[in-house]
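Here the complex is missing a single protein chain, while all its other protein chains stay put.
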Amino acid sequence: MSSNNVKRSSDAVTAGGHGDISLLPELEAFRDPKSKAARASYDDADIYRDEKSFNEHTLAPMFTTSRAYFVFVIALGIVIANGFAWFVAQTFLGMGQTNMHEPLFWGAYIATFVFWVGMSHSGTIVSSILRLSQANWRRPILRAAEAMTAFSLLVAGMFPLVHVGRLWRVYYMFPLPNQRELWPNFKSPLMWDMMAIGIYLTGSMTFLFIGLLPDLAVARDKAIRENNWRRHYLSFLSLGWRGSHREWSVYNKASMFLAVAILCIAPSVHTIVSWDFAMTMTPGWHTTIFGPYFVVGAIYSGIAAVITLMISLRWIFKLDDVIRTLHIDCLAKLLIVIAIIWTYFYFCEFNVVWYSQKPEEWGIWEWQAERFGSFLWIMVGGSVLSIFLMSWRKIRTNMVAMFFITLLVNVGMFIERYLIVVPILSHRDSAYMWTDYVPSVTELSIIVGSFAYFVLLYALFLKLFPIVTMADVKEGVIVSGDVKLGRHAVRMQVKE
Amino acid sequence: MDRRSFLKFGALAASSGVMGACGQATQKVIPFVIPPEDGANPVDGYHYATTCRECEAGCGVVVRTVNGRAKKIEGNSVHPISNGRACVKAQAAVQRVYHSERLTDPMVNKNGKFEKISWNDAIGMLVEKLKIANGKTFFLNNGANDALAGVVDSIFGEKGGNFIASNHDFGHESLIAGGSSLFDFPKIQLADMSNADFTILLGADMNESGVSPVYQAYTFGQSRRGRPSKRGRFVYCGSRLSPTAASADKWLPVPPGQLGLLALSIAQVVVDTVIQRELAPSVGRDTLMGWRQALNSFTPEKTYKKIEVKADYIRRMAAPFVDEAPALMVAGDGVVGFTNGTSSTEAIEFVNMLSAEIGREKTKLSQAKTLQSNPTLKAALQANFGLAPEKQSFRRLKILTDGMVGNEYKVGIISHTNPVFDTPKSLKFKEALANVPFKVSFSCFMDETTVECNLVLPDNHWLESWSAQLPNFRPGVPILNLVQPTVVPFLNTKQAGDVLLEAAAKAGIAVPAKNLESFIGTVIEKNRAYLKDVPTALDTKESWNHMLQSGGWWPNYNIGGQAETPKPASLSAVSKNLIIEDPSFDGDDSYQFYLHPYKTAHMGRGNGANQAWMHEAPDPVTTLMWQFWIEVNPVMASTIGVVEGDIVKVASPYGSITGPVFPFAGLRPDVIAVPVGYGHTKYGELANNVGSNAMNLLGITIDKTSGALAFRSQKVSITKDKGSVMMMRNAHPRGEYKGEIFQL
Amino acid sequence: MNNHYTVLGLYKKMETTVNATPQIREAFNLKDGEIEVLTSAAYPDEILIEDKTLMYQVNKRQFLFPFLLGIVGLAIGILLAGGTGWIMNLDVGGKPPFALPPTGIITYEFTLLFAVIGSVISLLIYGGLPNWTERAYDPDITDGSLGILIKVNSNEEQNKAADMMANLGAYKVKKGKNDF
Partner (left out) sequence: MKSFNYKKHNDYKWAMTVDLDRCDGCGACVVACQAENNIPSLGVEQTQEGRNMLWLRIERYIEGSYPDVKVRFLPMMCQHCDTAPCESVCPVYATYQNNEGLNVQVYNRCVGTRFCGNNCPYSVRYFNWYDPDFEGKEKNQLNPDVSLREKGIMEKCTFCMQRIRRGKDNAADEGREVHDGDIKPACVQTCPTGALEFGNINDHHSRVSKLAHSGRAISLFEEKGTHPSVKYLKGGTADVF
């Protein structure tokens, strides 16, 4: 019963719309093979099939589970259980299970904590910046990055609990009305830190959830259609999303606002984490550069981690057509910029100390160079090398190379956090109390466990929630189209 | 819920959250962190005056007890020796009372296994053996001059083959002998540096292992900064930079055994100057000229080769003795540890005497305050509480050991001493002890000697005991320290003196009193007339209490009074004997290093090794904890090819020890310093197998004059051994060179 | 409460939909809020349907919640960090009881936290979420179809509307009752 109107519209050359010839490459891959052959005569059914098969394809990692996955999860579970067992032992026996000692009161735990907080800065910052700037290539990768934020924050939030001496008294730090005649001291950077991390966790969880909402509906529909067990929580979590124009409008406004808010919170969080160190009068920590330096370091390690993760997802779930080299290329360019800024900050920090040669500060560098020399080289060398290598497009688009480069960057950044905590605390003002430190089995097990925990959270997330930001991809298809410019049809995108 | 009510609720929750938590903050929260001023303090308990018996210095202490338990030991502020201070050993004594390894019951050794028995059986056994022994008994104590020694002396005496000996700190005999050539009373010279402007410490590690560490440290502090506008200067001469040397202004590394020569060299300069300037007329010009004659061969230029101290330095060190007296010279382990110990001490006392004569003329004396001396009382007390000095020499211990080998003794009584551990292995005390059929040990702990004994009688700790003690104090000054039980014994222990008195009485030996308390009471009552400061109106009981309250009896201070005056006869005697022979060393040319065994403040001769506090408190110089070490000069260490923590083997003709090396710049390159008191094998969990016992290396070299063991006369070799250990240092090996950060 | 009837027409092309909406709207005199376009992705505002209420009321009011809650957060931040410090006048490190920098930090964080919460609340309230009841919907929408959903008052109107939607190119029309 097609009317004239329909015919008329298909003749029209307009920008945007499903019905037009110009489809983003995102969806091109999912065309029906038959229609591919008859490209000239698209009809409605084809378009319908395109989006459906796109949904099928991107939801495949969620709905299909291989045996290897279970093996992997069980292996992760063992590593986590091992870490947890050491943690329980540490709680019951005492913090002596670690290798920390006076005056090195903070050790590998705090270094790992800072590392995870840093990791968390990739997702939301990248996603909000890209969302606000309407960078088109952002679309498929947002979810993966945001999930990383949320999970690395969850892992990071675990570390203060692992670290404190009296876990069973940790609620003293919460501003809860109580009869214990206790109130936390808001002048302590730790309180700021706790507040900031708590708020950032709330914020990024919200951000992740709000971003998920339309895609949950997609998954819900699929689950209900296939009578999959996931339909229960998916119908609950999708909040009855129908995709009405009013929902979309309110949703778009809200997520824009959230992006702004998160963009305000995220740098403050890592600044405050840096203030845990910089607010002390410990030489080596007490510097003004720490705030921006930490933030940049966080974004640096975060973006590198996003790339590592994207490449892994590509490989494991065959998402090559969704997460394309284009995305890695763009992210790598961003990474170069951040890496240069980070190296610049690092040089600033070093140069100031080197030039003034103040014994208490320069002594720490000498100490570092002497005891952690190879670590230093991995860190700085890795950063410089990665900038150098990533300048080539060939390398940026080489997934194997990028995988290892970004891994190297994050190894370097973990070392950086370790070097911020350990050498400085082992080289305090009181020279008599200088000390040496190597993490104990307990500490290493818990830290390794934390990595496994992160991976496990991510792996579970993959199976419970859609990992590709489908709604955003579709939006991208809608708002872009080919415009004929002279001899060529150029793809354009509508921006608000 | 509509929007408005939600907002309302939110605001309410937030504000009540804030207010609810801290509404009455100043009343509620702050009291939690600030304890109320009128809150009840726990009971203060009782404070008892008594005397510390951890060493024989005889410091008066006050013990705080709460609920019948000793809590804290502090110096007795009215006591002339402690002046309200206490050393590390006294502080840690409470840990010995409540030590988990204290002996709880009498035990009998049945083929190497100790079985608990009742006190009745134990005393019965002792009585039986004493009867059989019938005069063939030996008694060995730790060199204490206390009521127990007095009781033993009067029970066993030197009759019928009985033998009394003591195993006290090495070298003190030489200090006594050296001093006695000048003074009437053969007692260790104790330097009161309070008023000295310049002090030369000759191997005197007085603050950690001296004769009376608390007293000497107190006078050290007084000299340094106790007087307005005057700062006492100190020079330390010796082979090793000990903690005492570290607190001196200058350390001069002098070869081992040459300190007497250094003193004579200074004496030569002093006498020369005195004659030139015609000072010290009281001595007499003839005597002075005689001294000059005798000292002629000790000019700084002539002695340089041996003492390795520049002539210029000697002259500068001598100058204060003439110009700014009071100046003082203090002898210590570094002097008496060699075969020339006695003559070296004499030389040092000679310089002191000379300085005192010059000072007397300038009305400047080295002593700020002295106690009135009373030789008669001193002698009377000495006769009752303590052993005659001649019974307290190492030579006598050697005689005892020989006697044991010759099966001369049937019963041996060993009280609070551990000769198997802390005498040289080459003395073979353990082997000798095996020849004695029945040995009794009075001890609080199981140790290497007690293990060898047939009967172990757990003694009360001194905090639970009665006793009276005569401290090592200046000659002629009688101080009677009383020891009273501050807490009731909480274990099945009995006091050694009481047990001995009971057993002796049962064995038919005449005893001076029924128990130790009454023995002390009797002696004091006998000498009551001399105890001037006890009000005469008081009866026996009251005066006894009076003395207990203050911790003993001592004569009044005589502020600014005269120092002990040496006998003029002694002065000339010294002048004739101003010869110091070269120290002789044990060991041939293959042993290139001088062994420098030394006592640390914490371990002592090994007593402290079972105390956690003693291990935990870092050694002042090395800052090592829970660990044994062998000190080597860093240059020597690199020559041998070892770094800190590497195991080295130190060997002498008599044995060898191994231990981690600790390169220490404050040590002569030809010296290897080893702390004693480590390497226990049967002294409890904390002490056993910590390091090696330096006594394994020592041969028996005796100072012929005094009979003291020349314990630093051993030559040893050092070789690198396998492996290395982690050094448990408190100071970081690099940080310890960064002291300038404090801009002191 | 009056019963209402719903019609959901599913279209496969944007143009068809855009063409259909004003006609349907006009035919049944539907006000804003009585006609919805359901899509699988966000179309820029006003592309599919003209919704003045949404444009000029909802989207403006939407920012009221973050703003108001932000102010609440600001107050809570000041009270928490500054106020309690003032009440609990313990001298720590010589810092004044009301210290501006820490208060500023906590206030900043709390303001943002409450603003985030506010924006979520406004999303839920103005987006009509959550709503877990059975509603007019078709899973095809998430697979790329566009749906026009209208609310009418009578059965007759419903049938009429269904026919009209089919005529305007809907490949599937669903009728429902009380499930707008």
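In order of appearance the chains are A, B and C, and numbering begins at 1 in each one.
In this text, a residue touches a chain if its C-beta (ideal position, glycine included) is under 8 Å from a C-beta of that chain, and two chains touch if they have at least 3 such contacts.
The structure displayed is predicted, hence computed values, not measured ones.
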item	value
Among B:Pro213, B:Gly386 or B:Pro660, the residue in touch with the chain that has been omitted	B:Pro213
Touch criterion as defined above, residue of B:Ile132, B:Ala246 or B:Met289 at the omitted chain	B:Ala246
Contact partner of the left-out chain, one of A:Ala150, A:Met279 or A:Met310	A:Met279
Where the unshown chain meets subunit A, residue by residue	93-96, 98-106, 160, 163-167, 169-170, 172-173, 182-185, 187-191, 194, 276, 279-282, 425, 428-433, 435-437
Touch list for subunit B against the chain that is not drawn	32-35, 37, 41-44, 66-67, 69-75, 84-88, 90-92, 94-95, 97-100, 102, 207-208, 213-214, 217-218, 220-222, 224-226, 231, 233-235, 241, 243-247, 249-253, 313, 316-317, 490, 601-602, 612-618, 620-621, 623, 625-626, 633-635, 665-669, 726, 728, 730-731, 736-740, 742-744
Contacts of subunit C with the absent chain, listed as residue ranges	88-97
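Heads up, the rule we're going with is that only the chains that are shown with their structure count from here on.
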item	value
By number of C-beta contact pairs, the top two chains	A-C
Centroid spacing, where centroids are CA-atom means, of subunit A and subunit C in whole angstrom	28
Whole-Å gap between the CA centroids of subunit A and subunit B	68
Inter-centroid spacing, subunit C versus subunit B (mean Cα positions, whole Å)	88
For subunit A, residues contacting two or more additional chains	175, 183
Subunit C, residues touching no fewer than two other chains	80, 84, 88, 90
Contact footprint of subunit A on subunit B as seen in their complex	16-18, 20-22, 25, 28-29, 31-32, 730-732, 734-739, 741
Sites on subunit A touched by subunit B in the complex	175-178, 180-183, 359-360, 429-435
In the complex, subunit C residues that touch subunit A	12-16, 18-20, 33, 36-45, 47-49, 51, 54, 58-59, 62-63, 66, 80-82, 84-85, 88, 90, 92-93, 95, 99, 102-103, 105-106, 108-110, 112-113, 115-117, 119-120, 122-124, 126-133, 135, 137, 139-145, 149, 166-169, 171
